[in-house]
Each structure stands twice: as C-alpha cells, then as structure tokens.
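Scroll down for the structure; my scribbles are underneath it.
Every protein chain of the complex appears in place save one, which is left out.
Our next item is chain A:
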C-alpha cells in the first residue's frame, strides 16, 4: 500500500490510433511486421518513420511499392497548448502523401488533424489522436480494417479479426448510409 501511496503520479499518455487498410493485405502479408491492437510506448522526441526499410523505419510494410522511408510522424508542442500535436512529413520522392484532401510532396509536412485519413498508393490510414498529459511519452496503436476506409459508411474499424477469416460473416456493420454533420467524417 505504501508503494501505491508513494509512487509518482501517473499521467495519461497521448495515443495515436492508426487504422490501416490495403486491398492486398491478406494475400501479400504487407502488414506482417505490424503488431495490431498493441499500444507501443515511445519517447516523445522520437521521429517515427514508416516505410519498407526495417533498418531505418519503426514500422515497416512488406511491399516493394512502398518507399524505403515513406513518411514520418513526430510530436511537437504548440505554444498556446498544453497537449502535444503530431506533424506528418512525406519522405517519399516518388509518391504523394494525401492527408484528407491535402497533397504533400517530398519533404512537405503539416500538422496532423485530430482525426484524418492519410493515403498513399493503395494504402489508407485513419489516424485519430487521443490527448494525454504526459510530455515524456506517447503511444501508437494499430488496428486493421478489412474494408476500405475511404467510404462513407465504413469509418468504424473492426477491433476483432474473426477466426474464420471471413469478415462479412461476422460483420456488425450497418450498411445503410450514415448521416454525418459537416465537421464529422
């Protein structure tokens, strides 16, 4: 009990939820290096790289069409804010990176919106930030979507991959159009 009372106060941690989709992920194993539904803790000054090269990238995609370093994410703190924000940067010379409707060329960067869709090639990433108090660490958690994210009625990621391997038999998705407000996805 004394350890509990004497321990440092825990802080909540900023977490970036990334839901990924690629049409060929099942056949090609492009996400085989990704640990899904696992919160990975990283130091807040880390520049997190995504790409094909496992020597330089923290998260890799087994796909020759992916650049050795495709894009990077890093945290920063805005002057007028107490929470951390993400910045995304296109590191690919060949492929544009699309964040919502904004196109980033090589070495272009931008603040990552609180919730946004990031795309390059056939890859789709729905990224959503959960704010936290800690300035020392942050977390990234991947989820897998077996349906395209760039569709009006398919924004909700599937948290559980069915053992049968067939998504549709276990689907709880509502296939009717969902009404959304102006500022919502």
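Please note the rule applied: a contact is a pair of C-beta atoms (placed from the backbone, for glycine too) under 8 Å apart; a residue touches a chain by one contact, two chains touch by 3 or more; residues count from 1.
The working rule: contacts and distances are computed from a predicted model.
S.K.: Have a look at "Golgin subfamily A member 7", "Aspartate aminotransferase", "TRAF-interacting protein with FHA domain-containing protein B" or "AP-2 complex subunit alpha" and point out the UniProt protein name belonging to the hidden chain.
M.R.: "TRAF-interacting protein with FHA domain-containing protein B"
S.K.: With the missing chain put back, one of A:22, A:52 or A:89 would touch it. Which one?
M.R.: A:89
S.K.: Using the definition of touch stated at the top, determine which of A:30, A:57, A:75 or A:97 touches the missing chain.
M.R.: Missing-chain contact among the listed residues: A:75.
S.K.: In the full complex, which bits of chain A touch the chain not displayed? Write them out.
M.R.: Within chain A, the residues that touch the unshown chain are 44-45, 47, 75-79, 84, 89, 91, 93, 104-109, 135-136.
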